[in-house]
Structures are given as structure tokens and as C-alpha cells.
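Excluded from the complex is one protein chain; the other protein chains are retained at their positions.
Let's turn to subunit A:
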Amino acid sequence: MEVVGEEDGDTEGKRKNGRSKKDEKKEDKEKVEKKQNKKNVETSSEHESSEEEEDEEEKEGEEKPDVLSPEELEKLKEEVDERKKLISTLRGKPWPMRKKLLTLRESHEFVEKYEGALGKGKSRKLTKWMKFQRDFENFKTACVPWEMKIKEIESHFGSSVASYFIFLRWMYGINMILFGLTFGLVMVPEALMGRPYGSMPRKTVPRADEANAMDFAVLWDFGGYAQYSVLFYGYYNSQRAIGWLKFRMPLSYFLVGVGTVAYSYMVVIRTMARNANEDGGGDNNSFNFSWKMFTSWDYLIGNPETADNKFASITTSFKEAILEEQESRKDDNIHLTRFLRVLANFLVLCCLAGSGYLIYFVVRRSQKFALEGLESHSWWERNEVNMVMSLLGMFCPMLFDVISALENYHPRIALQWQLGRIFALFLGNLYTFIIALMDEINLKREEEEVLKLNMTIWEASLYNGTLGANSTAPPITVHPADIPRGPCWETMVGQEFVRLIVSDTMTTYITLLIGDFLRAVLVRFLNYCWCWDLEAGFPSYSEFDVSGNVLGLIFNQGMIWMGAFYAPCLPALNVLRLHVSMYLQCWAVMCCNVPQERVFKASGSNNFYMAMLLVILFLSTLPAIYTIVTIPPSFDCGPFSGKSRMFDVIQETLESDFPAWFGKVFSYASNPGLVLPFLLLMVLAIYYLQSTSKSYKQANLELKKKLQTVSHTVIMSSYLSSPPGGEHRAHQGKSDHQIPPSATSPPAPRGHRMPGPLPGNQRQPAPSVQRVPNSQRH
């Protein structure tokens, strides 16, 4: 995905350089006639004509530079500019290397020779700059990790399996940036410049838990010392500025939280836009058969076994497509099919509702256990929620697969339904989880209220018996571990998400090891002593499930986005997880999987997965935003303790750190009277852009139809006239309808026999000549 952008940037850079030099010369000379320039470019794409012009210029240039008249200088300048343009577009021309080299050297010579006459020195600096740019591009490509691994997978499994790993690598890049933000701007400043462990109640393990704070079981559960550290929200102090740098900790925490979401949106939308451009939208003509013919072979395949598989799948898809075309009107038993489909959807809905209820039930139960004290329950009961969610995620898709056998859809449509259902399942589970979490948050907040009341009683009990009335006493120092502290609901939320992700990761890896590796080992070694052929028959080796894995990745990322505000350690955890996943899955794929038999290039799937990622991003940030805006922060933990709302930190910063007029401007800007018209304006702009794009599509279709009718009339007219004269008339007909050759079609290569298409001339009569007996062809 990345290299294409780099190369485009390279040529663009060169073009920009050419243009900037032009501007320079504008200052020196008169304005350049651009029309002449364009014409020159088109003619000079032919080798001979450029040579001719060069001869002309040489004759002119033999007079020494200071003797040249202004018009000749201008012409020379144009020549040089268009030579430079030629150089920058050489690599896109379908010429053999020898010709390109010759043209390049000649053009370079020409440019250097006359550059001196027109303007000095800048050419050398610019070529150094271009060289630096090119080296930088090379360096960037070399830096991209795991390139060799992915190439190996591409050659064995083709491009669809490799696309999963490319997607994984892209996610890894995003998570690295998020990790950089949270680590550098939130965790490190607090660790270095904030108050150390043990100096405040929120930073100390309570006395009651101190005994087992270092136990592995507790740490694995993210309690104990892990809970009271920079990993979670509750550790952070609400002091406005810390350290000698006067680092604004609460402000930085808030802005990093907002920044991670904003960055993610930007990256996802930018990638979607880029993919949409590549798709070459416009009309939705689908050239099914032609695409199967011309684009179905995957040139990356280097493995003979994969190639055989590919041959088989191409043949099958041809036969299927032909059959479908013939049977597309057959209607047999449509009522039964419809009934079965409705039944299947009903069953799926029941499944989804059932799983949602199960999760809700389990979360409530775990709250009950927590109230009773966690130690009195078994391991299963303690980790019930996470295990249930992971198991549901594993078994329900299989159930959906079985149900979809009722529906009798075309495999590609069935795949889309399956993906949609799995998406709904994960989404439903996640939201049920969040709702249950909200209940817990409310419980904790009630606890907090009770505790605040009790604090005063407890403080009084400290002084109990040591004071008379009306005497001031020295404040009693109490160790922070002994001070009762409020239940920090934010840390609790963070912990839940971290636990969920850890258990999800474990489930994935264990499923991988058992489902793929163990199965492959069994099939391989039991095959020697089993009645039927295990490799070809029932279990056989597993295929790599691209869509399931991509969905898992997307949902994992959604959970990270949801929890990152309350647990700054989540991006770091995810980076680690993706790193391990990459190596583990690369190994598993090469070792245990076989290439897919039916290869569905879920074409356009690139944007499909991006769209899902965008939806998940939106849905994940909703709960976090809701909690930030409506729920007041805990009174004694986290960087916002003591404020009535978390976003008050912005107000505070505006008042204290910025000059007074800034605050005034901001308050004007946030006035509803200004915001509403602005929103209205944006809605109108969107509507306008949409209607413009619709009209462009319409114009596109019209042009296409026109093209077809024109070519039809040409053919008709060439039929009506007699064969020898027909060519001339058709030629004349051609010149009237100036169908402008598209700028992107390269001229036909030389060295081909004459009856090829002439350069720049799309519809030409040679094909019609074919219908005439061969003696007529020249």
C-alpha cells in the first residue's frame, strides 16, 4: 500500500521542481505560451520529431547565447521545459529500455547545454535535492518491516491471504503512533516528574491488599502493584503543573485522549479515500466475464501446488459463471427458498438475542461475586465474563455457517451475509458488555457518595479522645496506605478492558494452536494408521480464514479505542500483541495451512474492511465520549479529581494559561448562535457536493453512450460505402468527430506490424477491413 504513494510523490516532486523553475524564469522573461507547450509535449513523445526539433535548436543555438533574440530564447525555454517534463514521465512509457536510455541521455545533454544559456546553477542544486528525495524513498521502503515474510506468503498463498498480513502491518503502524502518544506524553511525564509511589493515597496499595499485591495471580489480573501504577487512570495526580517543566498533566491527558481518536479517524478516512480513488469509480458496469478472463491470474504465485489450485478454481469459476448466466431466469420453487431464508434469519436473530442475554446475565453474576469477595470463588467464576465472551465469539460463527446452509445463496453473497452476522454478533456482545459496565459504574458512584460521608466520621475518629473542644491540634500523619479511598470507577473500567483484551488474545492463540497446529499434526501422523485418507477427506488441513481474522483484528482495535482513555497502557499492550501475532500467524500459515480451494477475491474488500473499521471507530468512541461528558470524575483519583466534569480542564487552561482576549474569543466561538449556523452551512455544503458528484456521474454515463453511438455510426457508414473508398470516408468521419484520445493511452509500441491501432486514434477502420477478403489488407 505504501510504495505506490511514494513513487507518485517522487514524480510529483520532479514535476513540482519543473514548475518552480518555470516560475523563476517567468520573473526573468515574458510569459510562456502554454498551448504551444502542450502540443510540443505530444509531438515530442515521438522519437523522430524530438530529434528534428533538437536539430532545429542546435542550428539556432550555434549562435552564441548573448546573440539570441527574445522570441528564440522563449522558444528555447519552452523546449527545455518540455524536455524536463519528458524526462520525468519516461518511466511511464512502454518503450524498451534501450530507447528510454537513449532519450534520457539526449534530453539530459540538451537540458544541460541550454540551461547554461538561460539560467545558471539552480539545476545542480535541484538534482541534488531530487537525488536526496530518491534516496529517502529507498530508505523508507527498506524500513518497512516484515517485507520478506509477506513476499513468501504471497508466493505460496496468493494475494488474498497476504492482504490480511498487510492489513495487520498497517494496524501495527497505527498502534505504534498511538503508543508513542500515550507513552511519551502521558506515562513518562507522570513517572518522571509526578509524585512518586507511596506519597499519596491514590498512588499506594491499600493496607488490606498489601499482603498479596505482588502475587502473580493478582498481577495477571491487573490488581495489586499493576493497578497502582502509570498503567491506569487512577494513579495520576490532579496537580495542574508538575515538575520543573511545568508540564500540564491533566491537560495533556485529556488532549492525548482526544488526539488518539482524531488521528485514527484521519488515518482511516485518508486510506478509504485513497482506495476509492484506485477503484476508479463512475458507473457500476460489472464486466464479470472479462475480469475473470483478464485479471483472475495472480502473478505473485510461485508455488506449483498453489498454481494447480488456482487453475482448478479458475476453471470452476468459469463453469459456474456460464451456468449462472444460463440459469438466471430459472425460478424453481421460489417460495420454499424464501421461506427457508426467513427461517434462517429468524434463527440467527434468536442466536444473537440469546448471546446478548447470556452476557448480561454473566456480568450481573460477576458483580454479585465481587460484592461477596472474589477469593471465595473458583477460577472459572472469577473469569466468567471474559471466557463467555471469547467462547461465544468462537462458536457462534460456526453456528451461523451451519444455518446459512438453509439459505442456498451464491457463495459470495453467503460470505457477505456471514460477515454481516458476525459483525452484528460482536457488536451486540460489546454493547451488552458496556451496558453491564455502566451498571457497575453507577454502583461504584453510589459507594463513593457513601464513602465521602464516612470520611468525615473517620477523620473525627482519628482525633478521638486526644482533643478537647476548641483546640487546634497538629495534623496527625497517617500513612497513605491506611487512608480509606473511594472506589475509582475509571480504573475499574480500564481494568475490565485490559482483562478482556488479554483473555481475547489468549483465546485466539490457543484456538490457533489447537485448531490449526494440533489438527495438522494429527492429520499428518495419524494418516499412516487410519482407515480413510485424512488429508483429502474429513479433517484435512485447515485453510486460512481471511475474513474471520480481519474481523477479529478490527474488533480488537475497537476495544483498544474504547478503553485507551481509562488505561493508557492499552496501546502498548496492543503493540506487543500485534507483534507476537505477526510472527505466530506467519509461522502457522506456512506450517499448518493449505491454499484455499475456492479463491474469492472479495474484490473491493479493501474498502469494505476500511468501512467496517470506520464504523467500529465511531461506535467505540461513543461510550467513552458519553462517560466523559456526563459522569463526574471520581473525587480522589485520576488527573481530573476534584472537577465537576472532565472537560473542565480545558476551561481552566484557557482561564489561567492564555491571555484574557483568547478566552473571550473562545467563549464567542462556543456560543450556540454561532455554532448552529456553522453546522447548517456544513450540511448545505455536503448536500451541494453530493449533488455535484451525482451530476458528474450522469455526465460520465452520457459520454459513454455517445461514444458507443458514434462508433456504431462509423461502422455503419463504412459498411454503406464501397470497401476501398470506405476507409477514406471512415477516416473523414473520424476527423469530424474529434474523439479526443485519452491522455493516458500510450502510443502503440513500434516494431509491430502495420495493422495495429494507430497511436492516439481509438476507433479506426482497420478492424472493418478484416471482414473484407484478405487481399485487401496491406
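In this section, a contact is a pair of C-beta atoms (placed from the backbone, for glycine too) under 8 Å apart; a residue touches a chain by one contact, two chains touch by 3 or more; residues count from 1.
The rule is short, and it goes like this: contacts and distances are computed from a predicted model.
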item: Identity of the absent chain, which is to be given by its UniProt protein name, from "Calcium and integrin binding 1 (calmyrin)", "Non-structural maintenance of chromosomes element 1 homolog", "Snurportin-1" or "TBC1 domain family member 19"; value: "Calcium and integrin binding 1 (calmyrin)"
item: Residue of A:P304, A:P659 or A:P672 in touch with the missing chain, whole complex considered; value: A:P304
item: Candidate in contact with the missing chain, chosen from A:F216, A:W244 or A:F294; value: A:F294
item: Subunit A residues touching the omitted chain (full complex); value: 3-4, 6-8, 87, 90-92, 94, 96-98, 100-101, 104-105, 131, 134-135, 137-138, 141-142, 151, 154-155, 159, 163, 278-280, 282, 285, 287-291, 293-304, 306-308, 311-312, 314-315, 318-319, 322, 325, 601, 603-604, 606, 707-708, 711-712, 714-715, 742, 744-746, 748-749, 752-753, 755-757, 762-763, 767-768, 770
